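Everything below concerns the one structure shown next.
Just one protein chain is left out here, and the rest sit where they should.
Coming up: chain A.
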Amino acid sequence: MFIHNVNPSIKAITIIVSVFLLALVFDPITPLCFVIWIWILTIGVAKIHWKKYLVYFSPFFIFALGMFWTNVMFANEPNNPADVITLFGREFPTEDVNTALALSLRILSFTSLSLLFLLTTNIVHFILSLMQQCKLPPKLAYGILAGYRFLPMMKDELVLIHAAHRVRGVNRAKTMKEAFQQYKRFAIPLLASAIRKAERTAIAMESKGFTGSRDRTFYRQFTIGPKDWLFLVMMLGMLLIFITVSWQLGYLKWYSGEF
């Protein structure tokens, strides 16, 4: 589980830098190669089950497909209208297809990078590592963790409130206005209990000696070792190789606001 064990902060930095570099270039080859590389890492190395991956990935894939389609259909006037390729039995200018491909593959590459991070990182470890490596203030970090704990509780509570209101004879909302009013009614008990819970949790944390100061030890210690730098160098190295390949093939362009 090499990727699971990479220091979460380094992993996040690697991914942010990669996204930034990918955003600078504009061609179909670099993101295509990179997406395939990330897939190999996610499914081959991190051993994420492909079915699970597909479930997360498919909405973005559909979005990217839509992006591709609209960009091909409603493209700008091409500089080189004679140069065409045939798609679905219709001719399109090669230039437009390339632009569309570059845009949609760019979405896919951002998606697969984010998923690589989300599927291989424990969110608690990530926050702990941010505190230890990136000097995130403990007040903020533990606040986020406590809040994150509340999310499933609030979801359960919403289901309960919904049922409780139905018993009162509140009908299912049919119009937009009714739906809005209904959510307003849900919001008050939900907020009231959230505020109360937050206050109690804060008091409990304080009485365990939490002051928010940086002067504390850590049960789970996160360090940065050679394997973490290896991951960073490997990811950015591969990306540079793909950019070079694309440049050699003559596809590479710098991004200049295409949409």
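Here are some notes:
The criterion applied here is as follows: a contact is a pair of C-beta atoms (placed from the backbone, for glycine too) under 8 Å apart; a residue touches a chain by one contact, two chains touch by 3 or more; residues count from 1.
Here is the rule we go by: contacts and distances are computed from a predicted model.
Remark: of the listed names "Electron transfer flavoprotein subunit beta", "Dimethylamine/trimethylamine dehydrogenase", "Energy-coupling factor transport system ATP-binding protein" or "Acyl carrier protein", the one matching the undisplayed chain in UniProt is "Energy-coupling factor transport system ATP-binding protein". Between the chain not shown and the residues A:N98, A:S114 or A:S193, the one that touches is A:S193. Among A:V55, A:M73, A:L87 or A:A204, the one in contact with the hidden chain is A:A204. Screening A:A82, A:A163 or A:M176 against the full complex identifies A:A163 as the residue touching the chain left out.
Looking at chain A, the residues touching the absent chain are 124, 142, 145-146, 149, 152-153, 157, 160-161, 163-171, 185, 189, 192-193, 197, 200-201, 203-211, 213, 215-221.
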